[in-house]
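A single protein chain has been removed from this complex, and every other one stays in its place.
Chain naming follows the written order as A, B and C, and within any one chain the residues start at number 1.
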Amino acid sequence: MPKMTMVQALNLALRQEMARDESVIVLGEDVGVDGGVFRVTDGLIETFGERRVVDTPLAESAIAGMSIGMAVYGLKPVCEMQFDGFSYYTMHQIEAHASRLRLRSQGRHHVPMVLRAPYGGGVRALEHHSESREAFWAHIPGLKMVIPSSPRNARALLVSAIRDPDPVIFYEPKAVYRAFREEVPEEEETLPIGRSQRVREGRDLTLIAYGAMMRPTLEAAEELKRQHGVEAEVIDLLTISPLDDSLLVESARKTGRVAVVHEAPRSFGPGAEVVARLVEKAFYHLEAPVARVTGYDVVIPLFSREKYYLPGVARIVDAARSLLSAQ
Amino acid sequence: MPKMTMVQALNLALRQEMARDESVIVLGEDVGVDGGVFRVTDGLIETFGERRVVDTPLAESAIAGMSIGMAVYGLKPVCEMQFDGFSYYTMHQIEAHASRLRLRSQGRHHVPMVLRAPYGGGVRALEHHSESREAFWAHIPGLKMVIPSSPRNARALLVSAIRDPDPVIFYEPKAVYRAFREEVPEEEETLPIGRSQRVREGRDLTLIAYGAMMRPTLEAAEELKRQHGVEAEVIDLLTISPLDDSLLVESARKTGRVAVVHEAPRSFGPGAEVVARLVEKAFYHLEAPVARVTGYDVVIPLFSREKYYLPGVARIVDAARSLLSAQ
Amino acid sequence: MPKTRIALPDSIDHLSILDEHGKIDTDLEPTIENSLLLRLHRTMLLARRFDERLLSLQRQGRIGTFPPIAGQEAAHLGAVAPLRASDWVVPAFREMAADLWRGRSLESIVIYNNGFNEGGRIPAERNDMPISVPVGSQILHAVGIAWGMKYRATDDVAMTFFGDGATSQGDFHEGLNFAGVFQLPVVLVCQNNQWAISIPRSKQTRSQTLAQKAFAYGIPGIQVDGNDILAVYVAAREAVERARSGGGATLIECVTYRMAVHTTADDPKRYRPDAEVEEWRRKDPLTRFQGYLAAKGLLTVDNVKAEEEAIAAEIQTAVARAEEEMKALGDPLLMFEHAYAEMPEYLSEQRADFIRFMHATQKEGDHA
Partner (left out) sequence: MPKTRIALPDSIDHLSILDEHGKIDTDLEPTIENSLLLRLHRTMLLARRFDERLLSLQRQGRIGTFPPIAGQEAAHLGAVAPLRASDWVVPAFREMAADLWRGRSLESIVIYNNGFNEGGRIPAERNDMPISVPVGSQILHAVGIAWGMKYRATDDVAMTFFGDGATSQGDFHEGLNFAGVFQLPVVLVCQNNQWAISIPRSKQTRSQTLAQKAFAYGIPGIQVDGNDILAVYVAAREAVERARSGGGATLIECVTYRMAVHTTADDPKRYRPDAEVEEWRRKDPLTRFQGYLAAKGLLTVDNVKAEEEAIAAEIQTAVARAEEEMKALGDPLLMFEHAYAEMPEYLSEQRADFIRFMHATQKEGDHA
């Protein structure tokens, strides 16, 4: 199996899905000739032409709204937001239409579109280029909100998202784009949307994370083992919404101690929902308050101070140790 | 003291603040001659003229964006969204600018604007006229998110919001607009933003709600007492964000049993944050899982089925009784 | 040539064929088959009467808030008449006459206005989008559908409707710009009915016409007398043909008038003089069209009377049938349908809990 970066793996997913199904269309700002500012769509225009790889004018609401129309018409648009921080221009189109046309038309229309956006910090970028606002989308009924964490699962989830009959917001952790390589099979591979994964077994505590936070979380798990002899179970959400809580609940019941990690601001963030689900379904097994290791409730600072804002290995280990010493 | 509806009380707040401070400007769609579709701005144009009560073209992003400019220039714009369901068009302006200009300019500029929007169900309205998406705004650092529940606190909070140096999203429960009257003093009255209120004392369990959900919650508390001899403590959040958890924590420590009520969809909704805070700060006092009595994770149905979607007295009582029978 | 006037090829025409006094410009009069003229008339009359009936149902509390269409029937029907079934209409919320022409049932309208999502159902055999309430937002969907039509190399056309107020929205601008850049087969029909709730056209924008906004996107724009069904038809036909033949998008501004309330929750006395309404009453598109048809010998007093009776019966039956159908819609569990292709687990749990709760409270005899 070839080793790929996440950018290459996403490109593979797009390339194969476009080859497989000519209703798949890629559109957005600079996705064509330029190959996308992160090069996720690199070379697609050479293979599939301007007909299927569409450089659009600079207008996010239109990119989303046109995608909705395309999807209703029977195409499978995969549109790109250049950065997470500009995707809120599409909020109205997504909330009012993408997520509801199935309901509004009583099943006659549906919106099999994918809206891709690089999210999160870690690449020394400008303001609005490092946000993590997946909670916005996760709160909208009728939408799906997916965040991969590695090249291989990114490829498989993007394929699933494209084939999904419902609209999927697909956030790509830009810090992971080129951070490491992983074997990704040439052959088609999908992953079910709406399922989280246990990526490390452990009995002492549970760490729940997703996206770019998976790496520091896994490192923290290693360090906990190495330095403290603690076996942390690690779960990768993969789908934020609809949130599948079965694995979380199972793990929390086993370990009784849970921390959830994300880079989004803490208050009203995705971690709160994880806590609420665990309280609903595993309350009597919890031996300590579920901890949230997250971004702070401020705008993510410009890049020189970003590292203090983003949860890192040390903060996760610190939280885990508090959890373990509880009671 | 005259008895007023919430609409009248809000009108009083605007009228008095405009008289007191000529930098207060009211703007929005149909807020002038028409007095607002709910009549909250009724008569203001007669008193203050077109200069200060501004009918705008139909463009929500512009209403918000222009308000940002006005506020930076030193005015205090109070802009109206005709309905909650159209306020997401302003998400970009609010997220990218209103909430950040203080930070971006390092204190040189700030954005003392208020964005008012009627929210929630209960008035037999059309699609997009009954949403409850306060969680969007609550998740944005730098913003404040306020929701009154009665004529008197609506008036006092709106006055505080107008005087606040930071941007405030002010959701008005349209189901309460004309539902009942309350004494509202002619004299100036404010309420601190960022403080919740205990509106009923009790020792058996805690009900936390806000906005339109306060009435069924209080009725549920009455019914719990009448039918089951249970003393429910009731807390009105008033400010959703920045969330003041001190009272919630204090009450949860006392009763050990808590339900949070809102009409927003459950997942990733405001209730999750309440649960998370209680877990962080009152975990060892909780005798049962914190319950969420909320809208379901679907788009709020058109009005004929709305009553099944919205939490009512019976659902709150039902949840309270489960809480009490836990363990 | 340091200060040069730039030659702009575009210009804006105003088109009017059948004037408010019934005078016809025979040079411009389109050749339309008699059967089509009569079908248009029937739909116009049906729409007018049904609109009146909805208003009375609303006053009786038998439906909820709705937006009447009176005065705009010609601007609806003239526009959709050149379309074929495989084309797509992407409406706003005030194009009931166009909806009826496209095959929407009276029943579905009554059901929708009673607050049942089922009233929005689009039958499998029909294209077209359901009603779109957020002003201007649907324009982008029409652009996307037109993109699909071009991609699939059909010669179908998407036609979208929106009001004068909608031209202020960002989505209007973005949609027209995309339509221009991609040369899409889309017809953009602006119902300039002079008001956006209480905001008059003059306060909506400072541009002299709405049609000239087409300049900004390099597409043709035309202004028509929207109460003249012949003028609307001619402009729409030209635009539809342009779109079908690869000529791209057209903006049509129909100058018309909203005769009634904005919605039944609105009181126009607060913001506009009766005299203005009276003035427009003289330009009524229905009487104007009827005069034309009578002059052509296609309509007699007796014809009209017979049609009125048939229409009254049709409406009567439809309302009764809708009220009957709604009895079958009482199941609250329907609110969990159509959220996703497959119901997510947590939503199933919520649904199950709702069922438990309903049983429990029904047993106790209250579920307020």
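The working rule: a residue touches a chain if its C-beta (ideal position, glycine included) is under 8 Å from a C-beta of that chain, and two chains touch if they have at least 3 such contacts.
It should be emphasised that the depicted structure is a prediction, and the values quoted were computed from it without experimental measurement.
Touched by the hidden chain, which of the shown chains?
A, B, C
Out of C:L55, C:A216, C:V277 or C:L334, which touches the unshown chain?
C:A216
Which of C:Q58, C:N113, C:Q138 or C:S168 sits in contact with the chain that's absent?
Of all options in C:Q58, C:N113, C:Q138 or C:S168, contact with the hidden chain holds for C:S168.
Which one touches the absent chain: A:E22, A:E127 or A:E222?
The single option touching the absent chain is A:E127.
Considering the complete complex, identify which of A:P2, A:P57 or A:P185 is in touch with the unshown chain.
A:P57
Spell out the interface residues on chain B facing the chain that's missing from view.
Chain B touches the chain not shown through residues 25, 51, 54, 56-57, 59, 61-62, 64-75, 77, 92-93, 96-97, 101-110, 141-142, 144, 164-166, 194, 242-246.
Just checking the interface: what residues of chain C touch the absent partner chain?
For chain C, the residues touching the absent chain are 2-6, 8-9, 11-17, 19, 25, 27-28, 168-174, 177, 180-181, 183, 203-209, 211-213, 215-219, 223, 231.
With the missing chain put back, which residues of chain A would touch it? List them for me.
Within chain A, the residues touching the omitted chain are 29-30, 32-35, 37, 55, 57-59, 61-62, 85-86, 89, 124-129, 266-267, 296-299, 301-306, 308-309, 312-315, 318.
To be clear about the criterion, only the chains that are shown with their structure count from here on.
Distance between chain B and chain C based on Cα centroids, please, to the nearest Å.
Here the centre of chain C sits 35 Å away from the centre of chain B.
Just how far, in Å, is the C-alpha centre of chain C from the one of chain A?
So the centre of chain A lies 39 Å away from the centre of chain C.
Where in chain C do residues touch at least two different other chains?
Within chain C, the residues that touch at least two other chains are 117, 131, 134, 170, 339, 344, 346-347.
I need the residues of chain B touching at least two other chains; which ones are they?
85-86, 89, 127-128, 267, 297-299
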